[in-house]
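The complex is shown incomplete by one protein chain, all other protein chains being positioned as in the whole.
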Amino acid sequence: MVIRQSTRLFLFVLVVVSMILAGCAQPATPAATQAPAATEAPAVTEAPSVTEAPAATEAPAERKVATFIWTQEFDTLNPYYTNMWFSSVTQQLYNCWAWDFDEANKPQPRLVTELPSVDNGGLSADGKVITMKLRDDIVWSDGTPITSEDFVFTYQMIMADRNTVASRNPYDLMEKVEGLDARTVVITFKEPYAPWVANLWRGLLPAHVLKPIFDQEGTIDTAEWNKAPTVGCGPFVFDQWESGSFTRFVANEKYWLGRPKLDEIFFRFVPDDASQIAALKAGDGDLGTFFAYSDLPELEAAGIKIINSFSGYNEGIYFNMHAEKGHPALKDVKVRQAIALAFDRQKLVDDLLLGRTKVAATDWDNTPYNDPSISPWPYDPEKAKALLDEAGWVDSNGDGVRDKDGVELVLKYGTTTREIRQDTQAVAQQQLAEVGIKLDLQSFDPDIFFASYAENGASANFSLDLIEYSDSPNFPDPDTSAWLCAEIPSDENPTGVNTSGLCDEELDALFKLQATQVDYNERVQTFNKITKMIFENVYWLGLWQDPDLFGVSSRLANVKISGVTPFFNIMEWDLAQ
Amino acid sequence: MTRYILRRLLQAIPLLFVISLVLFFLMQNMGDPIATMGGRNVTRSADRERLKRQLGLDKPIIVQYLYWLAGNDWAKADLDGDGIAETPGTRRGVLRGDFGLSLVNKKPVTQVIWERLPNTLLLMLTAEAMILIFALLIGIYSALKQYSTFDNIITTITFLFYSMPVFFFALVTMYIFAVNFKKWGLPYLPTVGMFEPTAGKTPLQVAWHMVLPTATLSFGFIAGYSRYIRSAMLEAMGQDYVRTAKAKGLPKPEIVYIHALKNAALPIVTIIALDLPFLLGGAIVTERIFGWPGMGRLFLDHVSRGDTPVVMGILMMIAVAVVIFQLIADILYAWLDPRIRYT
Partner (left out) sequence: MESIAPPSKGSIANLSPDVLETPPLSLGQLTWRRFRRHKMANFGAIMLILLVLYAFGGAFVFSEAYANKTETGARLQAPSREHPFGTDTVGRDILARTIYGGQISILIGLTAMLVELVIGVTVGAISGFFGGLIDSLLMRITEAVIVIPQIFLLLVMAKYFAASIPNITILGRTFSGSVVVIILVIGVTTWPYLARIVRSQFLSIKENDFILAARATGTSTTEIIFRHILPNSIAPIIVSGTLSVASAITLEAYISFLGLGVRPPTATWGNMLEGAYNYIETAWWLWFFPGALIALIVLSINFVGDGLRDALDPHSRAI
């Protein structure tokens, strides 16, 4: 009896202690988030923000709360410190871009009166100088007006040596950013920069909150605002974030485009996709995203509406075209064409993706930059065999695998551990085996796969022959550096991003040209040439168009989703009656 | 005994030092923290070079370890990339109580861990208590009624749970008790999280949300624990002193609980002492599936982002706990079995 009692007592005490600890954490968290608001916000606005909160919690029954289920937790809420998709798309709630993008991915002015253009004098003829006119009524959620000073400060923070921002793109291409007056911001690029619409001012930092911290600490890396941006410029304001559990945003009463119809948006972090599905089906969430295609019929059966939102991602295979490394067969365009013809990608899309998307023809599908005459390579195994024979790859030793000059046609095919990608590998292995190409399958954790050449990353060290993933660095802009000769990873250039290792002088010149073509029509012309070249030479083989999938419960009304800024009209969302 | 404890604590210092070194080097194999930074796109090369420089990731591993251990406020870093190191460091190093900043969210590591630890302890200690109570009951009962129908049935059931991977058990229970019970109009349990946003974080809500995760965590382990207890009890019951006690006509409960159980406790204490420190690490799968904001998820999230400071902080915390619990176990041995002496 002695032991049992003492063990029980010991455990009981431990449980009680941990209950108390957990209980302590609960009142401590609101206190912690209120404190910065009181210290950072100017004295004038402190009063309303304090009175709002209790009023909000007093009548919980009438509040319109929407619950979003996110499979990844935000890393930071400072828009310039994150690369995470889940953090970036949430910025439309509490922060503001100079312009958002609507469901057709067209820019919509938010902080500016109109989008700068050559016609309205906002864009200089040489494409180097951009002048932005700010709206008169824009204010931070604490009432402080948003001025050109905030833009200049944001630029300074991105470029400050002690700030470890995630990306300086495209700010390191600028010569300067100035405020002509409180309502006018002038940006001067060193060279004409075509993709400015997609990449400029994806978020704004409040100078009146962060400048004192920067002046004192020399960095804003550790600023409280990054975790608790209680001063914001979106339709909602940050309220509370409990690590690993939830983040809460409440309506911004001072939002210049009108107060949102919902009172609160509650983000719940559920890292497991299957339990995300279960929670959505049980009605414990109103919006979720990043589903596997196979889950869609079930979700729809549970009354959840699926929205396909194209955001530039096209799943495809990069061929190892490195001049010295990789399998020799892939350097022959006929072999690459044979692979395209032997892999029935339409059937893959129909069966594994339930026919809910299309085979991708080029990496710019669903954008105006594609050559409209291109359609995907058809499935034609006989023609594939003929092409391989023509190229000299025949099965001379009868082992079922083609060979040439003693080299077997065995290709290493690598991708990440995502389920649909591994399934695709298995299907490809089987189909290519039918034309005499053997695939050796490998799959990697994403951080190993995408690690740089210096870190021996699988997608950068040319150890693989076929490399599958999708990338959309500047959507809705078509710019990418993945095909530039200068980006081929090597000992001299250990962080290059040219996965295929291809250096095609003509293609390289076209890519360099388009980046400077500020005129839209000229740029489309250049891209039509680029897409045709890549397609005909099969430098890249499209598998499927990979839209973002959002599931919205029937409780929510007026939901529109954009590929760039999914929640661009979040202030109009409402609970259905 | 005091000398023994003192000696063990002194031995722990080089041990922890070596462990930290090994872990730090292992951590370098977890992927490039700035390859994608949790995003969908590969980081631009200009940004990769800048971030490596700013975060000190361009330094040799041994220098990174030194900075982690002893801080870098005595060294200068080159932040602007002009080749001249001019900016003095700001970290004080683990030896001076500074575990550094997370690479993911720039929060101090101690704060990152502290935010999660109470949640994990609440869940894990409740589960451990459930495990021990049920395992003791089942283990002792099936040892006393060896080969009875009850023994066979309960053994089969515990092993059915044991053979079910945790993730599977978790999702099945979620589908039954949360999704389908709701659909059938029965009283249902919540799927994920710690509380409902509209109800707020009340103790009742938290307890209600703990039912499924606790059950998931306990059921599989009860089998293992009760096996050890059954085996240890059977052995103890066969010992001479138990027979002596029986012969003396002592009441059965006294024989079982005082004489046999105390001697059977040795292997049980070993297992518990080995398991307790890892409760701090949380339950990776259970927390992930039920969206419980604990240490397991924290660990996995930060491992997958290659966040060396946070991962090292968690691992070193567990390391210290293991050393302490091992020592406690050894002291308990001597107490439970006076024949064991440490010299």
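Lettered A and B in written order, each chain numbered from 1.
Operating definition for what follows: a residue touches a chain if its C-beta (ideal position, glycine included) is under 8 Å from a C-beta of that chain, and two chains touch if they have at least 3 such contacts.
Keep in mind that what you see is a predicted model, and the values were worked out from it rather than measured.
If you put the hidden chain back, the residue from A:E149, A:D172 or A:D273 that touches it is A:D273.
Note that of A:L123, A:L352, A:A391 or A:I534, the residue touching the chain absent from this view is A:L352. Within the entire complex, the positions of chain B that touch the omitted partner chain are 11, 15, 18-19, 22-23, 26-27, 29-31, 146-147, 152, 155-156, 159-160, 162-168, 171-172, 175, 224, 227-228, 231-232, 234-235, 238-239, 266-267, 270-271, 274, 278, 281, 284-285, 299-300, 303, 311, 315, 318-319, 322-323, 326, 329, 333, 337, 339-340, 343. Touching residues on chain A toward the chain that is not drawn are 273-274, 277, 292, 294-295, 298, 347-348, 350-352, 414, 417, 419, 422-423, 425-427, 429-430, 440-445, 448, 458.
The rule is short, and it goes like this: only the chains that are shown with their structure count from here on.
If you average the CA atoms of chain A and of chain B, the two centres end up 33 Å from each other. Contact residues on chain B toward chain A in their complex (touch as defined above): 30-33, 35-51, 54-55, 79-80, 87, 101, 104-107, 112, 115-119, 121-122, 125-126, 128-129, 132-133, 136, 170-171, 174-175, 178-179, 182, 188, 190-194, 197-201, 203, 206, 253, 257-258, 261-262, 265, 288-294, 297-298, 300-301, 304-306. Those residues of chain A that touch chain B in the shared complex are 1-4, 7-8, 11-12, 14-15, 17-19, 21-26, 57, 60-61, 63, 65, 67, 69, 72-73, 75-76, 81-85, 88, 161-162, 164, 166-169, 172, 221-222, 226-227, 242-246, 248, 264, 266, 268-272, 274-276, 278-279, 281-284, 313, 445-448, 450-452, 455, 457, 459, 470-473, 481, 487, 493, 495-497.
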